[in-house]
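Read through the structure below, which is laid out as structure tokens, and then see the notes.
With one protein chain withheld, the remaining protein chains of the complex are depicted in position.
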Amino acid sequence: MLRKMITLVLAACVALSVPFARADAAVEIVFWHSMTETAGESLENLVEEFNRTVGAEKGIHVTAVYQGAYTEAVTKMNGMLSAGRPDTLPDVMQLDATGKVVYGAAEAAYTADDLLAERPDADLSDYLPPALKNWNLNGVQLGIPFATSTTVTYYNKTVLDSFGVPAPVTLQDIGEIKAAVGDGYTVYAAVPNTPTLNNWLGQMGSDLVNRRNGSEGTADGLACVENGALLTFLTVWKDLYATGALDNADASTDAFAAGKLLVMTSSSSKVAGLLDRIDGRFELGVCAYPRVNAEAAGGATVSGSCLVMFDHGETRRQAAWELVSYLCGAEAQVSFARATGYIPGCFSALESGAWRDFVAENPQYEAAALQLTDTPDTMLSATVGPSADFYYAVMNDISDMLLDDLTPEETAEMMADDLGGMLEIYARNNR
Amino acid sequence: MNARRKIRKNARSALWSVLCFCLAVPVVFPVLYAFLGSFRTAGEFSRLPPALFPDSFLNFDSYVQVFTRVPMARYFLNSLGTTALVCAVKLCLSILAAYAFAFYDFRLKNLLFVLILGTMMLPADTLIITNYRTVSRLGLTNTWLGVAVVSFAGASQMFMLRQAFTQAPRALRDAAFLDGCGDMRFLWRILVPVCRPVVITLLMQVFVAQWNAYLWPLMVTDSDAMRTVQVGITMLTGAEDTNYQVVLAGACAAMVPPVVLFITVRNRLTASMTRGAVSD
Partner (left out) sequence: MRTVTLGADRGISARARAGRRMKPYLFILPILLFAVGFVYYPFFRTFLYSFSAVNVMGEITSFAGFDNYRYLFSRREFCAAISNTLRLTAMNVPLTMLITLLLGRLLKEKRFLCGLFETMIAATMAVSMGSAALTFRVMLNPTVGWINSVLGIGVRWYEDRNTALYGILLLTVWMGIGFNFLLFLAAFRNVDRDVTDQARLDGAGTARVFFSVELPLVSPTLLYALCTNTILALMTSGPVMILTKGGPSRSTTTLIYLMYTTGYGSGNYAMAACVAAVTFLLTLAFTLAGLWADGKRGDAK
């Protein structure tokens, strides 16, 4: 039986290895993406739209392929590069912050700067500067912002209204919500991590790590200890915990959608999914990321992903740029933003009639875009080498402060040791 | 007297059934929960108080999504193909090796045994990049063989088969060899059938493990035409996002082939008749 099975399987194997035939087009290009759920569907529709319109006109056919989560796609890119097979890389790829370094070092990369050098007519001035800046590594513009998001505050408007409390502006305001609503609800659940801590520090004019938050070289130490910003934040955080408003746990979308958790801070790209989950049981409010205190500036940094290109000869390069400028252009960005909650990444999209009409009817989608324009230029997202370790160490150290009742001073010292050591070792390995 | 014994026997049987039922239900409960969850809507998942049953069993939206958003039929075929390939080769190789370890004495026996067993103790993810290089150089990316080839060495199966083979009566082999059987004939015609329950159990194990593999099949295939079911299901749901019902629907759909396989082979889990015949 086994022998028969093997023969059968091998035969089938050969038969099925023949690649699928594709429609004839002058240029075939491949696009890897990492979008799932609604976002994935919306993105695939956009690619189809491209094939039908611009593509058909210019003889370009794009095949969009899901390549797993961002990190999985990066592992794969890494594998292809280390196997010496850059020819198997796609023409266009969706990349998040974790892939910046590897992409930046790849010889096959066709960065936005390479593009500008080759085609003086290409123009990046339409893309939002904070989003564009996010995809710049050591002075090289790698890619074009595609899925742009930021961290915003979601709140249960129905319940807050019923107690007559306004949407929170500062962390202290969150403490006051607790006083108003009493014990029936959890007010706010969060454990600070790299980007959220960086936001709060940035509001006070401080970077999280040195070398301009890692944008001008590999960071090898913290930048928020000596200026006291970290200590200020930790003090505010501990005070908030003392009011009972803060639950020392990751914000739970489940609890929030069930109406048990009143305030959470999370990615703006969650709006559409969250509205589905809430299913009309209460009104969802969305406002700017909370400020550390009344003196701090507002705002939060940008995150999300960009589109990068690889060089497969001149014709394919040009076709790739056609696709990228289409997907990052006004029309596609508005339609992608409407389906998901990501922020349109270019001015022409934000100023378009389609977007204005949409946010007039769906105000929940507007807070993120407004916040992006309010965020001071000096606030950069933190590029940290040992990203996962750093992320969880921030969470663990701050949660230790609350659970083991350490003073903010002790905690700041511990973090300086713990996080600083990590950065130092990474910098040494990557000199 | 006889009637009384019969009643007692029936009572025991009933008690046994109740006991089994009480044990089996909690074990299978998460599966039921997933099945019930696949009929819910996104909103139902965060409604209080939590309910066990969905509002409507006619809400097939999630299943429709699973089968229409991605070319699921093609993915099923790929999963079946790669899984069958792995099952066949992995079991053959481990049967051969287990036979040597069970019936032969040779110099490097212990060392080789531990060496093969050691493959279980290395996290697969440390191997991915190098294996990608190897498979890519062999020109096997985007093929079923490329997906399957890294799973051909089955240490765990080899170990279990060795255990089973050493238990088989020695007389069996002597008798077979006296009858002029060679190693191969004895192994495939007598030993494997005698150990059928174990082989079938391992077949189930290998099938399920390969059927549910995710990371490697994703890495080694680039095109939609070669993707497997688990990769397809992940496309429908974000890593930590909110589409619980679709994931659960995908999980339930993906469970069908292994469960069908189990039901087909279930009766073969009992020892075959050869056993009694030989021990005489």
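Think of it as A and B in the order they're written, each chain with its own count starting at 1.
Quick note on the criterion: contacts are C-beta pairs under 8 Å (C-beta built on N, C-alpha and C of every residue); 3 or more make two chains touch, one makes a residue touch a chain.
What you are looking at is a predicted structure, and each value in this text was computed from that prediction instead of being measured.
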item: Chain not shown: contacting residue from A:Pro90, A:Pro344, A:Gly385 or A:Pro408; value: A:Gly385
item: For subunit B, the residues touching the chain missing from this view; value: 13, 16-17, 19-21, 23-25, 27-28, 30-31, 33-34, 37, 45-52, 93-94, 96-97, 99-101, 104, 106, 109, 112, 114-123, 125-131, 134, 149-150, 152-156, 158-160, 163-164, 166-167, 180, 183, 197-198, 200-201, 204-205, 208, 211-212, 214, 230, 233-234, 244, 247-248, 250-251, 254-255, 258-259, 262-263, 266, 269-271, 275, 279
item: Residues belonging to subunit A that touch the chain removed from view; value: 71, 75, 78, 82, 101-102, 105, 191, 248-250, 252, 254-255, 257-258, 260-261, 385-390, 392-393, 395-396, 399-400, 403, 418, 422, 425-426, 428-431
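Keep this in mind: only the chains that are shown with their structure count from here on.
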item: Separation of mean Cα positions, subunit B and subunit A [Å, integer]; value: 37
item: Subunit B-facing residues of subunit A, complex; value: 2, 5-6, 8-10, 12-13, 16-17, 19-20, 30, 36-37, 39-41, 63, 65-69, 72, 75-76, 78-80, 82-83, 85, 88, 90, 253-254, 257-260, 270, 273-274, 276-281
item: Residues of subunit B defined as touching subunit A within the complex; value: 41-48, 69, 77-78, 81, 84-85, 87-89, 91-92, 128-129, 132-133, 136-137, 141-145, 215, 218-219, 222-225, 231, 234-239, 241-243, 246
